[in-house]
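So, chain A:
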Amino acid sequence: MLATMISGRTLAQGAGCESKMSPDFFKAVALCHLSERDFKSLGLSEGKNVLLKNEFGQVVLTAKMDAGLPESIVFIPMGPWANVLVGKETGGCGTPHFKGLEVDVAATNSPVLNICELFSDMGA
Partner candidate 1 sequence: MIIKGGIVYDPANGIYGEEMDLFVDQGRMAEQAKGEEIDARGLLVMPGGVDAHSHIAGKKVNTGRIMRPDDSRQGTQSRTSVCRPSTGYTVPNCYAMGYRYARMGYTTAFEAATPILEARHTHEELAEIPIIDKGALTLFGSNWQVMECVRDKDLSKLAAYVAWGLRAARGYGVKIVNPGGGEAWGFGGNVKGINDTVPGFDVTPAEIIRGLAKANEMLHLPHSIHLHFNNLGKPGNYTTAIETLDLLRDIKPSRMRQIVHVTHMQFSAYGGTSWRDFESKAPVIADYFNNHNHATMDMGQLLFGSATTMTADAPLEYGNARLTHNKWSNHDIELEESSGVVPMTYFRKMLVNAVQWAIGLELALLVKDPWKILMTTDSPNGSPFVNYPEVITLLMSKPKRDAEMATLHEQVPKRTTLAGIERELDWTDIAIMTRAAPARILGLQDKGHLGTGADGDVTVYNLRPEEVDASQDHALVKKALANALYTIKGGVVVSKEGQILATPPGRTFWVDAAVPPADADRLMLDLEDKFAKYYSIQLSNYAVQDAYLPHAKAIRAGLPVEPLPEVA
Partner candidate 2 sequence: MSEATLIKDAVCSFCGCLCDDIDVEVEGGKVQRVKHACRLGSSKIMGHGRIESPMIRKEGVLVACSFQEAYDRAAQILLMANKPLMYGWASTSCEAGKKGILLAEEVGAVFDTTATVCHGPSVIGIEEKGLPGATLGQVKNRADTIVFWGCNPAEAHPRHSLRYSSNACGRFTPQGRKGRKIIVVDVRETRTAKNADKFISITPGCDYEVISALRMLVAGKGDNVPEEVGGVSKADLADLAATLKAAKFGAVFFGLGITHSRGRYKNIDNALSLVAELNQHSKFVIMPMRGHYNVGGIGQVLAWSSGYPMSVDFARGMPYFNPGETAACDLLARGDTDAAMVIAADAVSNFPRTTAQALAKIPVIQIDPYENPTTLLSEVVIPCAIAGVEAEGTAYRMDGLALRLRKMVDSGFPSDEEILIGILESVQKQRLLKANEEA
């Protein structure tokens, strides 16, 4: 499924953003919110994962139904998981495009990488 990805703040993301190595932060942020319809059409259920892919990267996240979202829009709490999908271009203004990115979303059985795993390939 093609969708538009937006990232943003949530209360739980905010509460955890100064303890990023904690399990609470992982639980709060390694999530992908989908509309009810998209959630069902991808055959997801609570606790299932989705794989998001675009030209910049790919990331696995836990799927979460969100009644406030319109169809074809997925929301990821801001943070390192969402940023896998963000490109480095800033359009000359210094700020990357964190929202409104086109992504391909599919159900997956792959696990969600924890924070250390997420950065293991950077030499962390």
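Operating definition for what follows: contacts are C-beta pairs under 8 Å (C-beta built on N, C-alpha and C of every residue); 3 or more make two chains touch, one makes a residue touch a chain; residues count from 1.
The candidate set was assembled so that all candidates are chains of the complex that A comes from, given by their letters.
No experiment lies behind these values; they were computed from the predicted model shown.
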### Query
Out of the numbered options 1 or 2, which touches chain A in the complex?
2
### Summary
So, in the complex, the side of chain A touching candidate 2 is made of residues 4, 6-11, 14-15, 17-22, 56-57, 66-70, 73, 75, 78-80, 83-84, 86-100, 115-116, 118-119, 122-124
